[in-house]
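After the structure tokens below, expect a handful of questions from me.
One chain of protein is taken out of this complex; the other chains stay put.
Labels for the chains are A and B, by order of writing; each one numbers its residues from 1.
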Amino acid sequence: MAESQIVTPRPYARTSSAALPLFALAVILAALITLPFWATGYTQRSVLEFLYFLALAQAWNLMAGYAGMMSIGQQAFVGIGAYGLVVMAEDLGINPFLTVPLAAILAVILAVPVSWLLFRLKGAYFAVATWVIAETVRLTVNANIDWLGGGRGRTVRSLGQFDRHLREDLGYWVALALAIIAVFGVFFLLRSKTGLALQAIRDTENGARSVGVETRRTKRIVYLFAAAIAGATGALIYIVQINVRPDAAFSINWAAYVIFIVVIGGIGTIEGPILGTLVFFFLRDMLADLEAWSMLIFGLIAIMMMLFAPKGLWGLLNTHRPVLLFRTARRLPERFAAHKEGE
Amino acid sequence: MIAMSTMLNGVLLGGLYALYGLGLSLTFGIMRTVNLAHGDIIVLATYLALITTQVLGLTPLMSLAVLVPVMFCIGYGLQRLILNRTLKDGMMPAVIITFGLSFVIQNGLLLGFSADRQVLRQGAIETMGVTLAPGVTIGVFPILTLAVLLVMIFALQAFMGRTLLGRAFRATSDDPATAELMGIDGKRIYGLAMGLSFAIIAVTGVVMGIRSNFSPFDGPARLIFAFEVIIIGGMGSIYGVLAGGLILGIAQTIGGAINPTFFQLAGHLVTLGILVVRPSGLFPETIERD
């Protein structure tokens, strides 16, 4: 009877009903990998953008939706990744595509001291401090380091060595790899022991700490993961865009778009940001010629979602029948669940 | 002489920053969530003043007679009709709603008024100066700003310290659940606090519009300055707002005197420095709660 002592909630077991989503996932992945061979350049560029926004959204959602760290300053790491690309590719002669993982590492190295400062702050202080830090980095790069080109920024000339199509295809596959790493990284992180700790922290941080959850370590893992994703994304974006300017690379819009995406899709799920990114791209395309209107409407949508559907579109779809593409939710073993109901 | 005039300019600039911080400090101290649209609402108030002066033919300062009550009602309504509905879910909904509101206001102003920079015309006082010593001239209006700030700080301090409603504000800030047991309706208190904050913002917006020109996207920078004032001064402290404003203003002017590009950066670095050595600010009053 020793077995009945085990009370660790286990992830939902894979059942036969998982076969269909797995098959669908395989088809989608195959289509995405081969996309440069059959799609138009326009589609490829749109999907590329979709992929890096998806990566950013997954990382932000893990941070805000699971670990309760409401950051509005991820643009700091996007910008650091972008300038990492410039310095490594232009000044150190590293292959620009190789700088993407290196930019992730650079972002993590810089995120460590930042996390020391931030993790002493709570709630709203944390949120605004992330922004102040991003602004500090932007202003530093903007004005004071001539080497980085000041306000005009710098161009990644070494990208000229690649044929345009090759550059776009390679960039696309890097973006796909990044999105896959972000989605499945979050998935496996949530299914690991860290995921359990995160759920405990989300429910009550002090409670989690009192039963021995290493809240600080868990939050730091999440924060550094999000910084790595943002750093890699920053390098990737400017492999495509070539000219890096501080105002664009450190723009608050990187945080804003991602927050809108996650809020629309559904905070605290893996599926939410995927759905949110799709809806975001659809809306942005529709409003492409009306830039002021589009930002106004995204702002309004965020307000409405928080008021009327705080769990996002994914939460609305799931109110009656839980569809779990990514099985990260945990449940109590039957006998404990029944006991709880009966009380 | 240069050092003295730099300090003086820093103090006068700090007066404006303390005004930015005052309204935010009030709501932040009581509701514990940050209004990310604070800067944009300051800019919105400036545009409302612009409309009022054009339609009613009032001077900007006279337009406050209309603007203060209108802004109070907008703030009260925002809190009671929108933000209060999400209280039970923690601070994230309010942060996201005000973040969304920030984009709504910026782009709404852009659509309504274009990106052109505008000014509020108060007349001769804008450019009047007093020469204290050879080479040290300070503007009359910045001094007036400082006076307005001091009056508002003393009034707010008296309100919080001496009236029953002010004590109810502080009790709600400490412990909203226990305050309910004292007959205090927390949602009404939050509404009044946001209304009062918006009334202060009305004054802030008009002063800002007279001192400098403005455009629809000036809000985020105002929010950051306001927040830095609170970080430096300490949460919930009204006098801390004064100290925070002055320190931020002086830091920026000194930074700017060394190198024009250090202007804002110096303020950010001082703020981050304070966060490192004293995360609760120089004069914290508000009690930490979970």
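Simple rule for what comes next: a residue touches a chain if its C-beta (ideal position, glycine included) is under 8 Å from a C-beta of that chain, and two chains touch if they have at least 3 such contacts.
The working rule: contacts and distances are computed from a predicted model.
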Handout entry: Among "Cytochrome P450", "Branched-chain amino acid transport system ATP-binding protein", "Protein kinase" or "Protocatechuate 3,4-dioxygenase subunit alpha", the UniProt name of the subunit that does not appear here
Key = "Branched-chain amino acid transport system ATP-binding protein"
Completion exercise
Checked against the full complex, the residue among B:Ile184, B:Val203 or B:Ala266 that touches the missing chain is B:Ile184
Fill in the blank from the handout: The one of B:Ala171, B:Ala221 or B:Leu269 in touch with the missing chain is B:Ala171
Fill in the blank from the handout: Where chain B meets the left-out chain, the residues are 164, 167-168, 170-171, 173-175, 177-186, 236, 285-287
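Convention: only the chains that are shown with their structure count from here on.
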Exercise for the section: Flag every residue of chain A that touches chain B in the complex, lowest number first. Expected result: 64, 68, 70, 72, 117, 120-125, 127-129, 131-133, 135-136, 139-140, 142-144, 206, 252, 256, 259-260, 263, 267, 292-293, 295-296, 298-303, 306-307, 310
Handout entry: Touching residues (chain side chain B, partner chain A) in the complex
Key = 28, 32-34, 36, 82, 85-86, 89, 91-93, 95-97, 99-104, 106-108, 110-111, 220, 223-224, 227-228, 231, 235, 259, 261-262, 264-265, 268-269, 271-272, 275-276, 279, 288, 290
